[in-house]
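A short worksheet on the structure shown next.
Note that one protein chain of the assembly has been removed; the remaining protein chains are unaltered in position.
Read from first to last, the chains carry the letters A, B and C; within each, the first residue is number 1.
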């Protein structure tokens, strides 16, 4: 499936709920289900600045695709992290660089990606794109 | 004449004028007529702090009365200084300490004595009273 | 609002004065429980500031025109109102700053330049807001002095015995908060000041969390400096106060340089104005000062003992309620406590709680509360904090309680 198809799926899942509480319950569920990041990656250098909730992001590059692992100490953030991994992990740098996480806006959680929010999510998206950019350059040189 | 009688006279002089311009013309006239202070008294130590116009005040004490000489570089202030001298110079400390310069208020120039005005007039009145206080104490001891 | 009105008969009138309270947020009635971060402004403050924007505005001091005089008068009236509010000896001891933080930085810098040299010591406590730690750290580093810390116990009470041990003949100043912004503790500052003065150590009180709620008498306290912020006491942002005893202020060199703080400037030598002007460089925030004056005027018109009692009721009520929640831990249970309740619920991240409460129209603060050492003391990363003002209601506390119960079930 393309990133966009997955985003569409997420949007449909969430649109089933009218009540914000149900949306957040789903996020919390997703957060709870997310496999924890390997403890050896839960280190300072993988931590993304966000004043209130912390996010750890680890990546690996193989066969032209980037795989991300990530986690957060806040559950709602972890739920959003799970969704971001769903769309961005195991993708080519090009796919990552050309897709915006529009679903967050469309499921009515835009505020979580606003630059004034200190939850680290916006920084995580930026960091994923930076990795993509770096690997794209490396791949271009490699060929 | 008592201080109060003189003040009454001043108030009547000024009440003849309806127009503020005439009042200020009279002040300027009074300022122009005021005899200059003896240059040897126009010194730093006799200068009263006032940011915009400067006032110099000199006093002497004899026969139980204080004589003041004063001057200002701004003419309107000098006019008001002339009036203050008229009521306060050549008076006993007691007279000075028990009279307020109410005429300034009553002739409609109160703003010139407001604490937020930096023309030095309020400081001059305070200084005259401080001298009076000092001499009153000295006299009391002397007797 | 029946329970609240019962305790605070003016409540209905008071809430009408704060237009911001009467609205919906995220579709729910707005409940504002973040007063320790910043308070709301009554219409009277807004009106007074508008009056000066609409009718009277001129740069203050040294002017000959009507607008400047009106503004100067109002500015100096505000200073007198602050003097009266703190019962300072004279208005010259009231310096307008831009907030508690600037007030403390002013003292740290100017007192430091005058009185602190290599090897000297400064004492603060473990429960201080960063604003009462970092300026001292910076100054100590610059002057080669050391910082000593008065610890607190798990109940949130300062260990006063430690003060006696920490004060040595090298101690030059002690800085302590009147009310802790995380633990709510009302410190026994009269006692602390007396202890310090016994050894000739002057004391700065951080009054940011006290000035909005309690009557302050700097002469009775005998403190050397007292600092607070306008925006936490129903005034505008950007204005604050430093009270200082004349004997110190006269001896301290200026902090910032610029207009109004000088007497005479030449390139070879500049002389400085008298206090308070010596410490008010540049165009002061006279609009803010006028707003703060209006806020104090507003407070003065309230029934203060009743309000103090009512705010205590809000604290008691919220403490009782929150303790009924399983797994909820309150940080700070000093016997003398102001309207601040910081807590965590087992297994729920404060950020999640804050986010979900916000969805329910309830504003609380979450995070490190600008008090890293307090977080470290309890070994937590963050806390949730509810803090009250006299316009809050018991019903709002009830709503917080119900919301927390509901949210807990989601995790």
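What we mean here is this: contacts are C-beta pairs under 8 Å (C-beta built on N, C-alpha and C of every residue); 3 or more make two chains touch, one makes a residue touch a chain.
All values reported here derive from a predicted model rather than from experimental measurement.
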Contact set of the excluded chain (shown chains only): A, B, C
Which of C:5, C:166, C:262 or C:410 contacts the chain that the document leaves out: C:262
Chain not shown: contacting residue from C:78, C:366 or C:393: C:366
Of C:9, C:282 or C:327, the one touching the omitted chain in the full complex: C:282
Where the unshown chain meets chain C, residue by residue: 19-20, 23, 25-26, 32, 34, 37-38, 40-41, 45-46, 49-50, 53-59, 62-68, 98-102, 104-105, 108, 113, 129-131, 133-138, 142, 147, 149, 229, 231, 236-239, 254, 256-262, 264-267, 270, 281-288, 351, 354-355, 357-358, 362-368, 370, 372-373, 376
Residues of chain B in contact with the chain not shown: 20-21, 24-25, 28, 51-54, 73-77, 118-119
Contact set of chain A toward the excluded chain (per top definition): 51-52, 111, 114-118
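By definition in this document, only the chains that are shown with their structure count from here on.
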Centroid comparison with chain A (C-alpha atoms), farthest chain: B
Mean-CA-position distance for chain C and chain A (Å): 39
Residues within chain B bordering two or more other chains: none
Chain C: positions in contact with at least two other chains: none
